Every structure is written in structure tokens, then in C-alpha cells.
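Left out: one protein chain. Kept in place: all the others.
Order of writing sets the labels: A and B. Residues in every chain begin at 1.
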Amino acid sequence: MSITDLTSMGEPQTELRKEINDRLCKLQDEISDYCYQCGKCTSGCEAHKLLELEPHKIVALLKRGLIDEMVNSDVIWTCMSCFKCRERCPQKIAPVEILFALKNMAVASGKQIPGNYTALLQSVLSIGLLQDIKSVTTRDNKTLNRSDIGLPDISKPTDPTKFQMMISKIAIEKV
Amino acid sequence: MSNRIGVFVCHCGINIASTVDVKDLVNYAKALDKVIVSKDYKYMCSDVGANLIKDSIKKDKLDGIVIACCSPRMHEHTFRGVVEAGGVNAFNLEISNIREQCSWAHDDKELATSKAKALIRGAVAKAKLLEPLESSKIKVVPEALVIGGGISGIQAALDLAEEGHKVYLVEKSPSIGGRMAQLDKTFPTLDCSSCILTPKMMEVANNPNVELLTYSEIVSVDGSIGNYTVKIKKKARYVDIDKCTGCGDCIAACRLKGRISSEFDEGMGKRSAIYLPFPQAIPLKCTIDNEHCLLLTKGKCGTGPLCVESCEAGAIDFKQKDKEIDVNVGAIIVATGYDLLDPQSLYEYGYGRSKDVITSLQMERLISSSGPTTGEILRPSNGEKPKSITYILCVGSRDETQCSWCCRIGCMSALKHVYLLKEKLGDDIEINICYTDIRSFGKGYEEFYRNIRGMNTNFFRGRPSEVRNERSHLSIDIFDTTTNKLFEIKTDLVVLVPALVPRADAGDFARLLRISQSADGFLLEAHPKLRPIDTFTGGIFITGCCQGPKDIQDSVAQSSGAAARAANILSKKELESEPLISCVEEDLCSGCSTCISVCAYSAIELVKDDDKSHAKVNEALCMGCGACVASCPSGAMQQRGYKDKQLKPMIEETLKK
Partner (left out) sequence: MKKYGLYPGCVMPTEQYALEKSIREVLPYLDIEIVDLKGFSCCGEPLKSVNQMMTLTLSARNLAIAEKEGLDLLVPCPMCHLALSDCKRILDTDPAMNQKINKFLEDEGLKYTGKSSIYHTVEMLHNIVGIEKIKEKVKKPLIELKVATHYGCHLFRPSEVGRPVDSENPQEIENILKAIGANPIDYPEKLECCGGLLNANLPESALTKTGQKLQKVQEQGFDVFIDVCPWCHRQYDSKQKKAGETVAAKLEMPVLYLTQLLGLSFGISEEKIGLNLNLSPVDKLKLGGK
């Protein structure tokens, strides 16, 4: 009749779980159902020791359908996308891809994007790259830019307007 | 040819009746040509149903029967018996499958019923043309072949021998005993493995009904149930077994002493080129390894082979050759055992890079008092006693990228090791077990697990991602899901419990015997629940780990079962062969031999009658697979019970609108 998580008083969100599993299928990744919680992912997770990310727990919560608590959390943004979890999982599950799905969901739901991501996104929108050309300081304290070093002009989208039009169309697309 | 056909429609409870209008079918059938009577019943396969058919045969003087029911794979055999008991030839019966191929495949009652009508229509058309057939008799050779001399093969051979049948027991390696001989103790009773094995080994060696063929391999298998011809190669030992006393002087003298990796010790120890696999080997005769022996590989052993010099009995004979013999048996039991997955497939666990990462079977050899360290537990890297030993379970098991199945014995063997290691190294030895589930399912297993839990063992529920070689020790990070904490284990010796896999040559071997493998590569049983010992090939049975991972008691039980199944055949003087086999219409046969080239059972030969060559089917060998029929360009080759002249009208009637 009902299942309630007594710590959060949340109930399984079966629709959202299906949405994420469908997305994983579309990208040819394995769905969360097959996880038997061996913990090999978390044992090797590069972000676990420092930032307490537990990939196996993410998969377990997805199996249980407790999606909102993950989408609203900060921990999903700690993943370094080293792909070790996906590489070593005996059931071919990719917690890293599940985390990307959750992060995409957080952004789409209007939650504030952490850190620098907004700036990176703005930069791609305006010049097509994550950041503009920087001047660098050499080991002997000189300041040089790209042309000083003898490198040619960088490659950027030839028609920025068309490029931006395309980007704004995709920005609202879900997988 | 039948002129008086009875159609019997089964409800199969609601399996057929809920989707197909049975009453409608009965009426429909009654109106078909040559159908005299048409009846229905809830469960045609029951006694009541059988009597219904038998009574109708007598009363209505029927000479052909159509039963519309479930798949012939279920009850065709039973119904043949019923029809025969009623007085009609068993092969004047046609089964129309209106369950698996109709009521179970569709929802729409109207359409399903009309399809069922078409199926019955076709069946009646065929039944009109069926001919009575007689089974021929196959003489049974009351002797058996058991392939594999481990505990499974030994048990099967003993049971058959005690029943009074002669048994050839063929073993690839120089001694019988198999994996059990490599173990120190067995779970859950902690019996000494050799102590309980060797009496059986002695029994089977001394039993007058058993002919032991060790260091021998199967070359070919021909024939069929009741009468197999098997070619066996007895490999040359280069030792005269009548003279050899197994004293071992040659082993000590061998120029390559201590230089060759010992297979029995799983590479943890070394042996000579002339060797006894283990001290309790049966037969206790030496064997020369022709892949390493200097004289055999290079033609020269120093100034002369030292084994010959040291042998007082003069038993060494380098002139020996492989010998091939033929044996004739009525049944074959396959008990060829298993291998371990090479843990190098899981590179992250460091097997093969660090000497101190070993497999559970290698640890078994270290624990064993007849092992390379005479039972002392020493780190392979420096020969010192370990202070901490860590087990990683499920290495390659339950793993979609390696072996998807559970190895069944890993958990229990690891728990057994804990007991034995604590016994040897003292209670203080740190033993860590990294597990995903502990499967202690058998009789006495849970109690054993409880005892080990009470023995100061560190259980970590989780799976390490990798084993790091930090030169002086090994380091493992493991997330323990019971406490939700990440632990770093610094340990001296890591034991990997790998998946159990079929032997590397299982595929080739299966093809040799014409039996199948399941998707995991183990040999395929006829039905996983109800026929776990039979294969799809009559007269060939499988037992032990070659059928799938299992422990010793399940292997022994299955082997006794295999012996019973084999004895079933061997105790008969003759068997009835299925008459639904191929036959040649000699007038139409041009002798092109296409059928011979496709026959997997070598059951067809070309014979000359007067001036004309034509094909002839050996009825004892033919399996009725139909490949020859399909390949015959002239239609001369036909299959009894499925002749073109019977099938064509059936198809036409079925497809009629």
C-alpha cells in the first residue's frame, strides 16, 4: 500500500526512477536494478575519501526511488568522473552516469548550479569555449600570451549567432 | 493408412479451455473426413483420460488417433503407450499441440479457436496417412565407461562395479583422485580429505570389475545408446608399471629436480621431470613428463639419464609409445571436473604481479601437510610467517564481465580456511574476509559459519576495488557496508577465491561426445530440475562439477545417481530404438552421398547392390535428426513418421481457408 522512508518521510518516486533508468538505457548504460551492493565502486571511488561520495549508495537510493534527496544534495557534485566505478562494477552499472543524470535533473529543475559551472556555461555560450585566451606567467616570471609564444589564432565557431541559437535550443533538451 | 480416426481434445484444466472453445473443436473434428468419433476431457493425460481413449479404440474400432493437447514433449511417450495398450500401433498417433502453440500464445478466443481448428485439421490429414511402425531392438553392451577419475568418477565407477557391471575408468592425469586429493580438509566436517578419499581410491583400484586407465585420453566416440565404441589413447609414461615400485629414487635423482612447476601444487611447488603427482597416488607409479624431460625433448640428458641409473627395478623405458585401444560400452558417464578462473582477468587484484597474492586452491596446498611447505603457512615473497591474511571472495564470480554464476563453494571454503589457519597460526593471526554474501546453504553449513564468526574473524561486507602492492606489504581499501566506513587493510598475504569455470577443453570434449554445453560452458543437462544427470544424447550422463559448480557431497550424490541411470540401460539385454528414423527409397537414390556428408552420427553408408550404389541407413546409429532428409536432392531419403507424402497434405489442410 505504501512505503515511507522514516528519516525523510519521503516515498519512492517511481516515475522519476523510470525516467532515469530510461535515460540510462538510451545511452546504452546498465539500469540500477541489477546492483547487489557489493560496494566495489565505493571502495575504489577517488572522491570518497575526501568528499564522502558513496556511489553504491547513490545506486541504492535510485533503486529505492528516493531521487529528490539526491537531486537536492551537494554530494552528487563531488564526483570526479574518473569512471573507475563503471570500469570495475561486476554488474556493468555506471554510478558515474547515474550521477550525471541526477546533476542534469538538478539543473533542469532550476536548482542553482554550484561553483564555476555558470561561468563556464556563459563562456561557451558567448565564445564557444570554456574560457577566453589567458596570459601566462613563465617560470622566470615573464608574462606571455599566445602570439608571443608563436601560436596561431585559435579556432572558434565561425558564426556565433547560429552557434548560440543551437545552444539555446539544446539547453532545454532532456536525454 | 487409417480409415477410422478418433480425435481426443484435452482441456488441460483451464490452460487450453480458457482460450480455446473445446466443445466447438470437438464438433468441428467430428465432421472431418475419416473421423469416426470426437471426444473431450479435462485432463487427457490422467488415468481417466487414458481409459477414455482405450475404451473408444475398442468400442469404435479405431485405427488412428489424434490427440489435441499440450506439446508432444510432455506426453507423447505416455500417449503412445496408451494407444498401444488400446490395441492400435503406437505410431498411428498424431499429437496436435493446441496449448504451447495455440492457447498459451494467444489471447483472442475466436482467433485461437479457429487456429486450433486448423491445427487439428492438419493433424487429421496426417493421421490418415500414418503407417504402423515397429521399434527395432538394440543389443546392449553391459559395460560402462566413466570419464574422469576424481571423486565423482570414482563414486560412479564403484556403484556400477558393485552392481556387477564392468567399468572402464579413464583419467587424463597419472593418478586418480582429482581435486579432492589437493584439499587438506573438507567442510563442514573437517574430515581429512585424503583420509576419506584414499579408501575409495583403493576400492576402485582393487575392484575386479573396474579397469583403471590412468594417464589416458578419449580419442573418439562412435555409436549410440547401448552400444558405444570408444577409442582411448593410453599415453606413454616411459615407465614400465609392472616393474615400478613407486619408491621415488628416480625423482630424487632427476637432473631437473626442483625445476618444474608442479601442477598438483598449483604452481606453489616444484617437481622433477619424472614424478609422482602426490604421495597417495593410485597407481603409485612414476610418470615422465614428455614436455620437460631432457632426453625426450632434446634427445640428450647430460652424460646419461639419472633416473635410469637410480632405478633398481629397471623400470624406465624410453622406447614406450602411446597405445590406442577400442572399448565397447553401453553407457558413458562424464565426470571431468572444473578449473579455476585465472585471476589475472581481474588485473586490479594484483595476481601475477605480487607473489603474495594467491588463489584459494594455492592456499589449500600451503595448508596441506603434503604440500610444498609441508603445511607451514609462509609468504611466498620472503618465506616468512604472515601476520595478516586477507581473503577476497567472488573474484570473477557473479560478475557480468567474467563469470555470471556463483561458484557455490567459495564462501564455505574460505570459512574452512579460517578454521585451519587459526589452528596452525594461533588465534591471534589476523584473518580478514571481504565478502558480498556468505552462502552457507547446506546441511551443517550455517552451524559452521556461526562457529567461524565466533573465532575472532574480521568480516568485511564489501568488495575491494584493487590490491595495492606496497613492496613490504599489500594494501587494500574496502568500504564496509555494515558500518558504512572505508577501511584500509595492510596485509601480508591476499587470498583470492576465484570463480569455478569449465575445463578449457570442455567445448572440444562436448563435441567429441556430441553433447551440449550450457551458456556458461559447463556441460548441459537434459532438464535442470527433473533430469539433472541425463544429457540430450541417450546413454551419456554427466555428474560432478563438469555439469556445474558444486561441493563434494552433491557430486557424490549426483554420481550415484548417474550410476543408477547408466545401470538402467546396462541391466537390460536390449533396448528399443525409436523407429522415427531415416529410410532410403532405393529406387530414387542416385548414390550422390550428400546425406553421408551431413550425417553427424556417421549412420549412413554407401552400398553397392548389383551395379547401382545407394545410401543405406544404419538403424542402430541413426538419431532421427532429419538432416539427411533435408539435404537429399532427390527425395529418396525420408523420415518415418514425417514423410513428404504425410507432411504435404498436413500443410495443405492446415493452411486451407
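We adopt the following convention: contacts are C-beta pairs under 8 Å (C-beta built on N, C-alpha and C of every residue); 3 or more make two chains touch, one makes a residue touch a chain.
Worth saying up front: this structure is predicted, and the values here are computed from it rather than measured.
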Seminar exercise, completed: Listed in rising order, the chain B residues that touch the chain left out are 347-348, 468-470, 475
Problem set entry | Where the missing chain touches chain A, by residue | 26-28, 46-47, 50-51, 77-78, 80-84, 86-87, 92, 94, 100-101, 103-104, 107-108, 113-117, 120-121, 124, 128-134, 136-140, 142, 144, 146, 149-152, 154-159, 162-163, 165-167, 169-171, 173-175
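By definition in this document, only the chains that are shown with their structure count from here on.
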Exercise. When the centre of a chain is set as the mean of its C-alpha atoms, what distance in Å lies between chain A and chain B?
Worked result: 48
Problem set entry | Interface residues, chain A side, partner chain B - complex | 34, 36-45, 48-49, 54, 56, 84, 88, 90-92
Exercise. Can you list the chain B residues touching chain A in their complex?
Worked result: 348, 394, 398-402, 436-437, 461-466, 477-481, 484, 486
